[in-house]
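Just one protein chain is left out here, and the rest sit where they should.
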Amino acid sequence: MKIGIIGASGYGGLELIRLLHEHPEVGQIDLFTSSEEGTIFSNKYPHLTDLYDQPLNEIDFDRLVTYDVIFASTPAGVTSKLFPPLLDRGPTLIDLSGDFRLKDLSDYEAWYKKAPAPIEAIEKSAYGLTEWNAKSIREAQLIANPGCYPTAALLSILPLLKERQIDVSHLVIDAKSGVSGAGNALSPMTHFSETNENLSIYKIHQHQHIPEIEQAMEIFGGMKSPITFTTHLTPMTRGIMTTTYAMLVDGITEVDLICNLRETYQHMPFVRVIEDIAKFGTKQVYGSNYCDLHVKVDERTNRATIVSVIDNLVKGAAGQAVQNMNVRFNFDEKAGLEQVPLFI
Amino acid sequence: MKIGIIGASGYGGLELIRLLHEHPEVGQIDLFTSSEEGTIFSNKYPHLTDLYDQPLNEIDFDRLVTYDVIFASTPAGVTSKLFPPLLDRGPTLIDLSGDFRLKDLSDYEAWYKKAPAPIEAIEKSAYGLTEWNAKSIREAQLIANPGCYPTAALLSILPLLKERQIDVSHLVIDAKSGVSGAGNALSPMTHFSETNENLSIYKIHQHQHIPEIEQAMEIFGGMKSPITFTTHLTPMTRGIMTTTYAMLVDGITEVDLICNLRETYQHMPFVRVIEDIAKFGTKQVYGSNYCDLHVKVDERTNRATIVSVIDNLVKGAAGQAVQNMNVRFNFDEKAGLEQVPLFI
Amino acid sequence: MKIGIIGASGYGGLELIRLLHEHPEVGQIDLFTSSEEGTIFSNKYPHLTDLYDQPLNEIDFDRLVTYDVIFASTPAGVTSKLFPPLLDRGPTLIDLSGDFRLKDLSDYEAWYKKAPAPIEAIEKSAYGLTEWNAKSIREAQLIANPGCYPTAALLSILPLLKERQIDVSHLVIDAKSGVSGAGNALSPMTHFSETNENLSIYKIHQHQHIPEIEQAMEIFGGMKSPITFTTHLTPMTRGIMTTTYAMLVDGITEVDLICNLRETYQHMPFVRVIEDIAKFGTKQVYGSNYCDLHVKVDERTNRATIVSVIDNLVKGAAGQAVQNMNVRFNFDEKAGLEQVPLFI
Partner (left out) sequence: MKIGIIGASGYGGLELIRLLHEHPEVGQIDLFTSSEEGTIFSNKYPHLTDLYDQPLNEIDFDRLVTYDVIFASTPAGVTSKLFPPLLDRGPTLIDLSGDFRLKDLSDYEAWYKKAPAPIEAIEKSAYGLTEWNAKSIREAQLIANPGCYPTAALLSILPLLKERQIDVSHLVIDAKSGVSGAGNALSPMTHFSETNENLSIYKIHQHQHIPEIEQAMEIFGGMKSPITFTTHLTPMTRGIMTTTYAMLVDGITEVDLICNLRETYQHMPFVRVIEDIAKFGTKQVYGSNYCDLHVKVDERTNRATIVSVIDNLVKGAAGQAVQNMNVRFNFDEKAGLEQVPLFI
């Protein structure tokens, strides 16, 4: 497999490099950039010395079509222009940005405040929530890799929605992320002295991942309803936790929920259901492609608290992108993704 | 004023010392302990060198009655035995533990799994949520200082409940705390290597602050309903944020909520209502007695997200205790509490 | 006292505001800026809501001369131009930048790579290492507040040099700082995701504080020799530690060093000599104006390890500036600086 990565300098790109380096089916990896052509990559990122001492390449259409897979980890509004001409030209395209995730163009415009990708390209794309859309992914030329928050939230609630175990009309998703989700662009929001020892809340009700979650709830869970979704910035580098609050449908018990989750994911290698622990946290998946789930019913209020943790850069970005490549090419789904979490 | 502090070695005790040191009405401060009599306090805590070089004293009943105020910052189950004999003997008692907060003894037994304090002592105590109970605090011999989570949550939702602006029946409180809330007792939960870079969830639906919040909602907000309340441990030392999700009563707008909060607290020095900011976080109150509030309505779901931040050791513990002493003795409410937050 | 602060938006400025707010002799505080005139300061820094809701003022010469004290916390190269015209015009000038610290203009040019301040202004300035230069500070119109690293290092080694207890010719100073020392300017060096969980070394042998330390060693310690000085960035917000390695002069013992330090600082409120502890760290002075010292002799190598900790924003910047104002105006040296360290 010959791989191209566009946007290699960003954190999604760095993480793709980390994972693909251990992938048994991957040979050549070339890195592309729109702004730093010629830079020796390991001079910019010394942790890659001896591993990626090659220069960054200019984005060149004729060259890009020669790759088996092209991953793009770019800001919103880039691949909507870059990818459509590459469709039907050979490479499988895996987009880590939000440009092809929303089927309704007006949603993209409303939440991203940008012009959407062409509808034909969006129609050819498959939403890359691997555990729920493998059949489409297997046949897609263009895979729209999910957002980090939607991945964590959806894996935890879709089984419960699909089986009508929870009431969709009162769904509250309280999401917390580490700072690496903001990428490597400098901003006061990611300035160490103002972020360290500071838990903050941002984009209340306004995060662009809201329509993505609602769309997937409808497509995969069969339930349509607006959600309340809020995002917090946690003073740590990696990790996302979503804490979802949902009213139980009458007669449903905690055991019902746990059994449903266990059955749904029993043959899926990267989703684990964890019971009976004192503390359940993001570090138990650090550096790995796992999504860990935990659910607890409050009998006083008939409400379930559904918790999900992922590493935002792995299952929430680059790891799921590699998993999607594996599914698309019929590789072992775990290829390149067998890293044990760094709990310590 | 002659002050005694029982449980000085704990973090609540240390913070009382920090704040009372700058209090203009405080003269002598003596420290009491049940287990480290004779220890020179600054040998145990070198940051207090030159400030508290005196030894810890044995807890002695005859001596305790000579103080104007006795603060206790001890684990649950200590002051329920220690404080009743001191009632009517002179000192004003300010308890930072949960032993006198719950009016219903069976609640204490159910949530704390311990024998409650005598009902007579509980009846003589005032719940020390200063902004909402000043009249009772002013006359109390025994003040039950609120828990850290209840302080943050209640200050943000009581005005909205009292004015019937939010629906009490679907209240979800997602609470996040820094690690100092767990005190100085060693445990895997507070072991640096397992807590750093780890956001975790614990005591889901089971935290002993739940009945305390529900009781205050009824007494001060006039609304009775079980809440869904969950606690997260954030990799930082100080700070609590509560994010509360509530359905709006018909016809209520975001402006209504903000005006209510502003009016409720307009003459109260420690509660600030903050609007229009990109990021709202715990560090804006670090080291200070402020409680900052922010509220945002989601018109898509008719739900309000109500955010509150405090320093768990100050407004959530020692600061509010000092504020209660000020109210009790008719000192300036801000005495000893004028520290500017350390945002950096 | 009427106080003006130039560069209020920087971290030095914020810390001046925090400390001066509690200063009993300070009345009006006005904030000046070269780039954000009119901005309501608490909109920029919400932690100052209710405390500093006034707008930032334009830097205006005619207005500046009306203040009793003007503090400047600006980048190198600003006060060298701004302050000379204000000399002999009324205000006492306290400069937190490096522009007036080096008596030899060629040193400034070589290490700061900028044009130096006029020699006449430098000659009128006093180096503001309070414990060592109080006499000059008391009479100065312009006080050159020391750098953060020099403050920590010099307070620990000057007594030993002055008494000829250590050999100046093999002095190695290994310095470690929290990230706030880099201020609020955005850079990859202070980007949370790349700084958190990362201890790094920077400006090896090249830090502009080197000539400042060497100059003070000569003036106050009577010993002239180049030092080896290296700086590390530690993943924390506040705090500096300097670990200095020095050969002992023949016959000198650990007790000699400790006694010298104790005697030197016995009547000085902000320098503490700490013995016999398992762990000695920056947090024991967090948020306070203390400098804590510890010394240990290695008999195997006849070398002393001399350790010093300060809060870089307090004793290393704003706190020492306030201390210098106190000395200059014959206030209590501790006025505005009685904050107890936040060890937790």
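Note that the chains are named A, B and C in the order they appear, and that numbering of residues resets to 1 at the start of each chain.
Just so we're on the same page, a contact is a pair of C-beta atoms (placed from the backbone, for glycine too) under 8 Å apart; a residue touches a chain by one contact, two chains touch by 3 or more.
In this text, all values refer to a predicted model and were calculated from it rather than measured experimentally.
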Among displayed chains, the one left out touches A, B, C
Per the whole complex, from C:176, C:272, C:315 or C:328 the residue touching the absent chain is C:176
Cross-chain touch to the chain not pictured, restricted to C:9, C:237, C:288 or C:326, is C:237
The missing chain sits against chain B at residues 11, 179-180, 182, 184, 186-188, 190-197, 235-237
In the full complex, chain C touches the hidden chain through residues 170, 172, 174, 176, 178, 189, 193-194, 196-202, 204-205, 226-228, 230, 232-239, 241, 243, 245, 278-283, 286, 294, 296, 298, 300-301, 303, 305, 307, 343-344
Residues on chain A facing the left-out chain by the touch rule are 11, 14-15, 17-18, 21-22, 43, 45-51, 180, 196-197, 237-238, 269, 272, 274, 277, 280, 283-288, 292, 313, 338-344
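Note that in this section only the chains that are shown with their structure count from here on.
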Chain A to chain C, mean C-alpha position gap in Å, rounds to 46
Taking each chain's centre as the mean of its CA atoms, chain A sits from chain B at a distance in Å of 38
Multi-chain touching residues of chain B, meaning two or more other chains, are 196-197, 237-238, 280, 283, 286, 343-344
